[in-house]
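Removed from the display is one protein chain of the complex; every other protein chain stays in position.
Note that the chains take the letters A, B and C in the order they are written out, and that residue 1 is the start of every chain.
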Amino acid sequence: MKIRVYYEDTDVGGRVYHSKYLNYCERARSEIFFQEGKKPVYEDYHFVIRKLTAHYYAPAYFADILDVKTKITKLSRISVEIEQTIWREEEKIFALDITLVCLKGERPARFPDYFMELFRKLV
Amino acid sequence: MKIRVYYEDTDVGGRVYHSKYLNYCERARSEIFFQEGKKPVYEDYHFVIRKLTAHYYAPAYFADILDVKTKITKLSRISVEIEQTIWREEEKIFALDITLVCLKGERPARFPDYFMELFRKLV
Amino acid sequence: MKIRVYYEDTDVGGRVYHSKYLNYCERARSEIFFQEGKKPVYEDYHFVIRKLTAHYYAPAYFADILDVKTKITKLSRISVEIEQTIWREEEKIFALDITLVCLKGERPARFPDYFMELFRKLV
Partner (left out) sequence: MKIRVYYEDTDVGGRVYHSKYLNYCERARSEIFFQEGKKPVYEDYHFVIRKLTAHYYAPAYFADILDVKTKITKLSRISVEIEQTIWREEEKIFALDITLVCLKGERPARFPDYFMELFRKLV
């Protein structure tokens, strides 16, 4: 998934504000659902983040075009671990490891098949 | 209401990103409700913006402390016009005229007394 | 220019947060420069917003694909007035009239040819 860096993403330091990389990764996760004709919500089921670890290797700048790559590194019925990396051409500038679980309303739930079918394609 | 400018509010140009002033004004409107022990939602009633006009007089910068002033310029049961100005000490840097109406769920509604009581204090 | 609505753009009311439409319009203005192999900054020249008026006709929702249309309605060497509209398929949901001027460093300036050449294509 290609993402352009706009003014709103940068800060006075001239670089992309650090939390925006998480937004880029979330856009990429959502877009995977959209591309399959799905949404990242299903009936009362939705995702919640439990934990994430981010590494910042190099800054991104205004007007850059970035590429977000997404793959699943661990999958069960109750949690999914996803590795996402952001690239500017051949240079890896950011990496995210994120663990998501599922809620049904406010209560923990197993992933419904609607989500599992898509996850299995990304393993 | 005092607002501090943080990194997230600035852009690569070194100034506060233009749409952030609208956020500051929205915070100030919400805070008026909170200070009265209310919220800007009530049962199914909530606000929708119909129109706004913004004037940018001078830029704000990282670390600035800004002051948002809010007053109602026109009030009826179906719409409220609010004038908000943002100041850095004695200098007016931004002005917003905004017109809000009320929805109950997805349908237009008259403002409930819960909102009207608060509005009347701001006229 | 096509824009997808992601989680970050929505608020608890279930709709796109009102100031985000300004961001979408700014992305579209920047993208016009990028598509011509230019940037919306040139040497020390950059844009500043003087005034804007926004009309909200209908809300946008998570996962919507929006289309931003941009045209120049008035152009001189010292200011440019731009009309931008946001559409969801055949429905116009938002309109923006925005007036930009030029600064060279911190001082008002006439638009350099680098900007004027591009503007003339949009009139």
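Quick note on the criterion: a contact is a pair of C-beta atoms (placed from the backbone, for glycine too) under 8 Å apart; a residue touches a chain by one contact, two chains touch by 3 or more.
Nothing here was measured: the structure is a model prediction, and the numbers come from that model.
Visitor: Just to confirm, in the complete assembly, which displayed chains does the hidden chain contact?
Guide: By the stated touch criterion, the chain not on view contacts A, B, C.
Visitor: Among B:6, B:87 or B:114, which one is in touch with the chain left out?
Guide: Selected residue, touching the omitted chain: B:6.
Visitor: Who touches the missing chain here, B:27, B:50 or B:110?
Guide: Missing-chain contact among the listed residues: B:27.
Visitor: What residue numbers in chain B mark contact with the hidden partner chain?
Guide: 4, 6-8, 23, 26-27, 30-31, 34, 39, 62-63
Visitor: Where does chain C touch the missing chain, residue by residue?
Guide: 7-8, 10-15, 17, 19, 61-62
Visitor: Would you write out the residues of chain A that touch the absent chain, in ascending order?
Guide: Counting over the whole complex, chain A touches the hidden chain at residues 13, 18-20, 22-23, 26, 41, 46, 48-56, 59.
We take it that only the chains that are shown with their structure count from here on.
Visitor: Going by C-alpha centres, which chain is most central here?
Guide: Centroid comparison flags C as closest.
Visitor: What whole-number Å value describes the gap between the mean CA coordinates of chain A and chain C?
Guide: Centre separation, chain A to chain C: 27 Å.
Visitor: Based only on mean CA positions, could you tell me how far chain B sits from chain C in angstrom?
Guide: 22
Visitor: If you average the Cα atoms of chain A and of chain B to get two centres, how far apart are those centres in Å?
Guide: Here the centre of chain B sits 32 Å away from the centre of chain A.
Visitor: Note the residues in chain B that touch 2 or more other chains, in rising order.
Guide: Touching at least two other chains: 13, 19.
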